[in-house]
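Shown here is a partial selection of chains from the complex, left in place.
Chain nomenclature is as follows: A, B and C, assigned in order of appearance, with residue numbering initiated at 1 for each chain independently.
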Amino acid sequence: MPVLNLDGIQVDVDEDGFIQDPATWNEDLAVAIAKLEDVTNLTEDHWKVIKYLRNYFQQFGIAPMIRKLCKETGYDLKTIYEMFPSGPAKGACKIAGLPKPTGCV
Amino acid sequence: MAKDSKTPLLDQLEEGPWPSFVTEIKRAAEKKDSAKDLLHQLERSYMDRIGHWKHGGIVGVKGYGGGVIGRYSDLPEEFPAVAEFHTLRVNMPSGWFYTTEKLRELCDVWDKHGSGLTNMHGATGDIILLGAPTNALQPCFDDLAEIGFDLGGSGSDMRTPSCCVGPGRCEYACIDTLDLLHSVTMEFQDELHRPMFPYKSKIKISGCPNDCVASVARSDFSVIGTWRDSIRVDSGEVTNYANEGMDIQAEVVDLCPTGCMKWDAGAKKLSIDDGECNRCMHCINLMPKALRPGKEKGATILVGGKAPIVRGALLSWVIVPFMKMEPPYTEFKELVRKIWEWWDENGKMRERLGELINRLGMRAFLKAVDLPPVPQMIRAPRANPYYFWDPEEVK
Amino acid sequence: MAGKTDFGPPFYKDLLPPVILKNYGQWKYHERVKPGVLKHVAESGDELYTIRVGSGRLVSTDWIRDVCGIADQFCGGHLRFTSRHNLEFLVSDKNQVEPLIAHLNKEGYAVGGTGHAISNPVHTQGWIHCHTPATDASGIVKAVMDDLYEYFADSKLPAYCRISLACCLNMCGAVHCSDIAILGIHRKPPHVNHDTVRAKCEIPNVIAACPTGAIRPDPKEKSLTVNEDKCMYCGNCYTMCPGMPLADPIGDGVSIWVGGKISSARTPPKFSRLVIPFLPNNPPRWPEVTSAVRNIVEIWATHAHKHERMGEWIDRIGWERFFDLTGIPFTVQLIDDFTLASETFRSTPTFKW
């Protein structure tokens, strides 16, 4: 199992860099993963998306559908891609510590 | 480390008249470790009778949500060169036409970044560049962009649309499939590259009911060329076919599904009751010199085709019997958007358009996208009495 | 790099040969000159010859360069691929046709696939690149086409016979409307790996993915359980969740389906239907599969009327007669029990003994 070494934090991740144990997620980790996904600075907007994703996942056990994500956060898809260049699944979900989404793939 | 062990099973597939993919892998293996490890991992699969790839993988290039399929070996220690072996789906040009120049540029890029192996083409129609490590993806895409090749679709987006050769070479084409395809692809770049739907959505375009891209079976939107007027008949050429030995009664007339043709064998005269013709193409297919589609051309739009996942395979269903198809194809594009909008709003995760229509009912669909019900939409009316009324109608 | 995006595929007009640019949309008729060779004639009188060549589809850049070389030599650097992955040389100079064919023959290319032939089987990744296959794709296709090569090279069948292969129930080859479909199938339910499910899977999505409702939450394990009696091994749960693998050397193999079609010529498109529920994976040459396919092709070719596709022939003679003639045993798996099952049952005492 690959191990990610992020600013001193060590976490198990899969080949795609998704963290293996959801419990290990924390905000520092998010910041660290973000860098790997070309997000150098997590702004409030980013956090809004990340928190929405985490809440949704905690409530429903799945990642939201993209349409829902856009609707509920108020960012359109273009903006999401601007914020997370690798996109909502590979980028935002990974940073938010969700399991690798299959639904939107 | 690539291995040099023998591949006795695969070697047997280098024999025989049909082109051998094993030979192709070996050719690539001469230059590329990843191709070599692919060969050996495949030999292992042939021994074990099981695949050796891990589940899934999400990798990609910047700004896009699709276009790359992530793949990892489950024997990375043994076959390290395929530990990461992702494929890029590259959007092919309309009708799969190439110049050798363009193809060679593509080969150069791929030899630089990947395994040197490709699928020409994938089942959806893309050029599949078969196998590159994660860190090669972005550079590879950048180089592809340089030579004018963009990525195709993957994930819950519009997939790379495709079309038959159409007016490029086929006299049956009732619509300009190549142009329509290009126009649609350009129109929906965002939908192609950034998954946003409940599931995948496919568009395929055939110039006539022969449906040479199998649109009816494997696309959510099937566009099939047709005509509204009469088959054009060149009687002289009909006679020629007869003289050359075609049994027009048995081969053509008797197989006409609507029984709308008559053949007077004595006078060698063919007559068609065009009002009853359903434009199945059979007679035209048999006598292309003598018979041609009519002149008032357009397309039938069908929706809902797909493979069996989750609720069973579907063939597409007629929703617009006839639509003129001329640039810039606004009517068609607007209809597609309207339908996507409805699907996106109502579809569950991984529910294709056809399944959604099945779940909510054709009635709801037609109402939502504002299409009038016509008998051409159905094979037969309902046989069950379970139908609905708008309370407004019951007064 | 700023990241150029959304520029789309190369513009097709830039890639068309001059004869097509000139006669675009102005084709008048075609002739099938001989197997593998089409001649299209334009209103202008211009002629375009197409020489079709079978391709393994999984090809190296070397191969692409090879065929580019040939295209440069004989057809001004123009070629295309077909919707069934064949290669087509586009020749506008009639005098180049025979030399090109001679060259292709000499180099061992497979010329054919036009008209009433068995064209290139549409197929998929199999063990080459996919994570859900129940069989390989390229290997079986190679074995089958070696065996049926005469029907590719010649055009001697009663009608089109489209063979397709998909390595799992996802049916990427869209085999479901083929004259003959070869489909990889699993026969064992998934093994649930609770740790993986717990860590990696969106549990509600996995449950929703099961067509038969065989998957239930397992609250104790915070994971899932499979009701094995309801599982028909579609692999859809595995697509959604790595914790539910179901590939198995003994469970996996191949099924055979017949009678589908796509074109609306004469009869509307039809689904292919199951006739052999299982044949073992027997690489590298899958002899059970090749002989089953050949048997079906030949019985059809012997009995069908001219222009009668597989499904049209069977509709005429009846499925009971099909099983009779092919000698294929009728097993209970062939009887539908999914959503539309009752549509396939026989509601009349009329059938053949």
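Simple rule for what comes next: contacts are C-beta pairs under 8 Å (C-beta built on N, C-alpha and C of every residue); 3 or more make two chains touch, one makes a residue touch a chain.
From a predicted model like this one, the values you see are computed outputs, not experimental measurements.
A single copy of each protein chain is placed in view; the full complex in the file contains them as A x2, B x2, C x2.
The rule is simple: only the chains that are shown with their structure count from here on.
Contact count check for B-C and A-B (C-beta pairs in contact): higher for B-C. In whole angstrom, the spacing between the mean C-alpha positions of subunit A and subunit C is 38. One inter-chain figure worth recording: subunit B and subunit C are separated by 12 Å, centre to centre, where each centre is the mean of the chain's CA atoms.
The geometric centre of subunit A is 33 Å away from that of subunit B, both derived from CA atoms. Counting partner chains per residue, subunit A shows two or more touched chains at residues 18, 62, 85, 100-103.
In subunit B, the residues that reach two or more other chains under the touch definition are 54, 56, 62-64, 190, 349-350. For subunit A in complex with subunit B, the residues that touch the partner chain are 15-16, 18, 38, 62, 65-67, 70, 77-78, 81, 85-90, 94, 100-105. Taken in their complex, subunit B has these residues touching subunit C: 9-10, 12-13, 15-22, 24-25, 27-28, 35, 38, 42, 45-46, 48-56, 62-64, 69, 71, 85, 87, 91-104, 106-107, 110-111, 116-121, 123, 125, 130-131, 142, 145, 148-150, 162, 164-165, 167-171, 173, 176, 178-179, 181-182, 185-186, 189-190, 193, 209-214, 216-218, 250-251, 255-257, 280-282, 285-286, 288-289, 292, 307-313, 315, 348-350. Residues of subunit C that touch subunit B in their complex: 1, 3-12, 14-16, 20, 24-25, 27-31, 40, 48, 50, 54-65, 68-69, 71-72, 77-83, 85, 87, 90, 109-110, 122-124, 126-133, 136, 138-139, 141-143, 145-146, 149, 152-153, 169-174, 176-177, 205, 208-209, 211, 234, 236, 238-239, 242, 245, 247-249, 252, 262-267, 269, 271, 281, 283-285, 306-307, 338-340.
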